[in-house]
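And now, chain A:
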Amino acid sequence: MPLILNNIILYSPTQALCDPINITIHSGEIVALMGKSGCGKSTLLSAIAGHLSPDFHLQGQVTLNSQSLLNCPAHTRQVGMLFQDDLLFPQLNIWQNIAFGLDAKVKGKQRKQKAMAVLEELDLLEHSEKRPDQLSGGQRARISLMRTLLANPKALLLDEPFSKLDPELRKTFRHFVFQHIHEAQIPTLMVTHDPLDIPDASIQLDWPNATSPSMEASHA
Partner candidate 1 sequence: MVTRSQTLRLAYFSAILICSMPLLIGLIGTLAPAFSWLPILDLHQPSLASWRHLFHEPVLWRSISLTIFITLCSTALTLLFSFTLLMRFYNSKYWSWITGTLSPIFALPHVAFAIGFTFLLSPSGWIFRLLHPIFNISQAHAWILVNDTHGLGMSLALAIKETPFLLLMSIAPLQQLNINQLLTVGTSLGYQPKQVWYKIIMPLWLSYLRLPIAAIIGYSLSVVDFSLILAPLRPAPFAVQIWQWIKEPNLAMLPVAAAASLLLLVLALIILGGLRYTEYLLMKKCNTWQFNGQRQSGYWGKLISTITPLFYGVMILLPLLSVFMLALWSFSFRWRFPDILPQSWTLKFWMSQWENLHSLFATSMSIALLSTFISLLFSIICLEYKQKNHKGLPLIFLVIPLVVPQVGLLFGVQIITLYFPYLDPFSTVVWGHILFVFPYVYLSLAPAWQAFDQRYLQVATSLGTPPLKAWFLVKLPLLKNGLIFAIIVGMGVSLTQYLPTLILGSGRIATITTEAVAITSGQDRRIMAIYGLMQALLPFILILSSFHYSQRVHKR
Partner candidate 2 sequence: MDTIYSQNFSHMATKIIKGNNMYKFVIHLMLIGFSVFSMPSFAQQPPHWDEIQEQAKGQTVYFYAWGGSPEVNQYLSKIARTIYQQSQVTLKQVKVADISEAIQQLLAEKTAGKHEKGNVDLIWINGKNFKTLKDNNMLYGPLSTQLPNWALLDKNLPIELDFAKPTQGYEAPWGIGQLVFIYDHQHLPHPPLSFAELLTYAQQHPNKISYPQPPEFHGSSFLKAALIELSHDNPALYKPVKPADYATITAPLWHYLDQLHKVAWRKGQQFPQSSAQTIQLLDDGELDLAIAFNPNAAKTAINNGSLPETARTYAFKAGALSNLHFLAIPANSSAKQGALVVINTLLSPEAQRDKANTQIWGDPSVLLPQTLTQTSQPVLDQGFQRFPSLSELDPSWQIALEKSWKTRYGH
């Protein structure tokens, strides 16, 4: 189930922000998009997710499972996103936040059961009734990822998801994220400015000259 970017060029009101991007991301593969902050990487992710600001313009094609994404409304694209902030909803408690990601077919008590099962896996069961602000950053980040994965996305976009965590936590969380992505076999596009974030055996793209994948970092 590959995610394919074909001749993607991002335009700001005044200029093109990058050279045409062509990349195919296979299931379980993580492609890292590297570059300085503020040059449009996050905007590209927004565009793929379906939230491009009207000031910007995206040219080219994005396909997921042979379906063109750019013509679909954002909520039908089945593209999950993870941000720097965990963005857990403050008015719901932990298990309710997780349950939010579940499919509607899971009804009633089953939703709570499934959410609790996830929490157990994370070893956070005792925090199930707490509010997000009562947990640590690391715990929240993990819950956020699980919520995203529970929605069964067909592709994943990561927007500097580790940058707000301290180095120790970063390592463990990174490992956690990549492990789950591998298990779920989802193509992932990650934006980051820290080379350490890039997992082994993955492709790195440099922005804006992102025409051809550079193979350097992959052979660490």
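The candidates were selected such that all candidates are chains of the complex that A comes from, given by their letters.
Note that a contact is a pair of C-beta atoms (placed from the backbone, for glycine too) under 8 Å apart; a residue touches a chain by one contact, two chains touch by 3 or more; residues count from 1.
Given the structure is predicted, the values throughout are model-derived calculations rather than measurements.
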Chain A: touching candidate in this complex (1 or 2): 1
Touching residues on chain A, where the partner in the complex is candidate 1: 46, 49-51, 54, 73-76, 78-81, 83, 85, 87, 89-92, 96-97, 99-107, 111, 147-148, 151, 153, 157
